[in-house]
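Take a look at the structure below.
Every protein chain but one is kept in place in this view of the complex.
The block that comes next holds chain A.
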């Protein structure tokens, strides 16, 4: 409610939107989140940046505040939980506390349970087409038919064979992996500068998981959008991320390159996470 940021308010950001590459698409500066009534702290002083085309992992155990971070960024924190400190910068402009509509056109988000992420009563093609109409009103979103065609093209883009038929399917007729591809196609329809993926592969089996991750990496390369990948799976991090931020009980304990994370973890908790991952890996092998 406090800030109004349709134009850059900071003195340094005297640039127009054409030079967005100069800024990270997302920067968190000392973000703190609390439960309003009890004052219980959920996130303390979290700082994080995501550059265009970069894939940043956000790891931590259950309850460490990973999802809270993503919800705070999108401005859809649950009732009774509020940002109490710090700033969220979008393209270098302060977007803290502004209405979610103002960031909706820059960000897209995909969720943990692909089958619950789609409206069960709408054909998936229609759901993608709606995003096209919302976010590409100047292009194919201008009329209904072109939006449908664009939706099918996007389905092909996420490696779905026979997009015309899948576009007419309802979510319950598709597998989890297919639904997640549809979600990614919807995200693409938003032409996002930042894609937030909240544990996108947790509900999928391992082979499908690998396909989805490869797809996310491929699209980040092609479109140059930044990705904030929230996960508790260090294997996923090793495979995909450029940099990693480690959350522990609401504190950001370490931000480092992915190679450094595994070779020389700085923080005790990071070390613990890495060795725990290795032990689990050996146990399974």
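As a convention for this text, contacts are C-beta pairs under 8 Å (C-beta built on N, C-alpha and C of every residue); 3 or more make two chains touch, one makes a residue touch a chain; residues count from 1.
Quick note on the criterion: contacts and distances are computed from a predicted model.
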item	value
Candidate names "Branched-chain amino acid transport system ATP-binding protein", "Citrate lyase acyl carrier protein", "ABC transporter permease" or "Serine/threonine protein phosphatase"; UniProt protein name, chain not shown	"ABC transporter permease"
Sole residue of A:96, A:117 or A:231 that reaches the chain not shown, by the stated touch rule	A:117
Options A:76, A:164 or A:214, residue touching the unrepresented chain	A:76
Per the touch definition above, residue among A:109, A:184, A:216 or A:247 touching the missing chain	A:109
Chain A, residues in touch with the chain not shown (by the definition above)	74, 76, 79, 100-101, 104-105, 107-109, 111-113, 116-121, 131, 134, 160-162, 165-166, 169, 172-175, 177-178, 181, 186, 190, 205, 207-208, 211
